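Removed from the display is one protein chain of the complex; every other protein chain stays in position.
Presenting chain A:
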Amino acid sequence: MPSQQINQPSNQIKLTNVSLVRLKKGKKRFEVPAYKNTVQAYRAGNEDDLDNVLQINNVFINVSKGQVAPNEDLKKSFPGLTREQIVLEILRKGEVQVGEKERAQELDRVHKEVIDIVAGRLVDPKSKRVYTTGMIEKALDQLSSQGGHAGRQAGKTAHGDHTGSDRSKSRDQSTATADGAQPNGDAAEPAAREATKPIWKGVSTTRSAKSQALEAMKALIAHQPIPVARARMRLRITCPNSILKQSVKAAPKASNDDDDEQQQQAPGTVKDKILSFVEQVEHQDTTSGEEWEVVGFVEPGGFKTLSEFVSTQTKGRARVEVLEMAVTHED
């Protein structure tokens, strides 16, 4: 058929620079052709020029074939809307193809946010100073390049000749973790521990930065590529003296059964129990009146349990006050 074009590579028209926004409505699928990497910006309100988003202000059934949506279909699916309004509707609600630049930017943003959070919460256990974001980033890179497993260490050191060995040596010096323990025979035991260690494989855009940051912190603390520890919280706990002397009673309804047993066996009073949470007591005040007060540092993980314990045991007569969320060295 001479009238019909012969399908050859040279005369194929491929869509370039087009990203489709699709919306299924009334069993029909509608498409709007947009420029790549623009729809997210439009939805976020950063781009207000519609000409910079849409290739053409029209609705299609199939963009690549050039099939414009028939009027009756539109009327059926979007009753009472003009074609322009339908385009906007699709642009707002339809499913989009995320462009690579958009994805990269989002990933980058989340990455930075995660690192910023992690850097604010981790300190050098010796000096209690925070690390810079750059240091945290490098440490996490090191973890993710190991794939979260220290077992692949041999492969990792192979890539750097002199500097690589240099680094692993210093790593061994600074942290006596399972990394260093590997060569001395019983490989099975550390390997088993390795498996249970939290791993870090880089950020993803699907989950919130905060939860990923928590994960990253766990991985860093477990592997210790640089000496890190979580910054402690500083709390003030005040409690009436009368309650202090009481032995820990089983919380009647809130706690679980096994906890009860443990608590009953525990010899301590409420005071002992509270103090067991506090890692380092800054000062304790027992002399004044009926109130007992302690200010000390608490591991952030234990804060919730402590807070719950105090409120249930003392029926709100004791208070836990956060003086500082993350204690770091101050000049």
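One rule holds for everything that comes next: a residue touches a chain if its C-beta (ideal position, glycine included) is under 8 Å from a C-beta of that chain, and two chains touch if they have at least 3 such contacts; residues count from 1.
Keep this in mind: contacts and distances are computed from a predicted model.
Asks: Given the options "2-methoxy-6-polyprenyl-1,4-benzoquinol methylase, mitochondrial", "2-hydroxy-3-oxopropionate reductase", "Proteasome subunit alpha type" or "Elongation factor-like 1", which would UniProt use as the protein name of the unshown chain?
Replies: Result for the unshown chain: "Elongation factor-like 1".
Asks: Touching the absent chain in the whole complex: find that residue among A:97, A:132, A:208 or A:241.
Replies: A:132
Asks: Which residue, A:20, A:74, A:87 or A:114, contacts the hidden chain when the whole complex is considered?
Replies: Residue touching the chain left out of view: A:114.
Asks: In the full complex, which of A:24, A:101, A:207 or A:245 touches the chain missing from this view?
Replies: A:101
Asks: Which one touches the absent chain: A:21, A:63 or A:209?
Replies: A:209
Asks: Spell out the interface residues on chain A facing the chain that's missing from view.
Replies: Missing-chain contacts on chain A: residues 14, 16-17, 35-38, 40-41, 44-47, 52-53, 99, 101-102, 105, 108-116, 119, 129-132, 134-135, 138-139, 142, 163, 166-167, 170-171, 173-175, 209, 225-226, 283, 285, 287-288, 293, 304, 307-308, 311-312, 315-316, 319, 321-325, 328-331.
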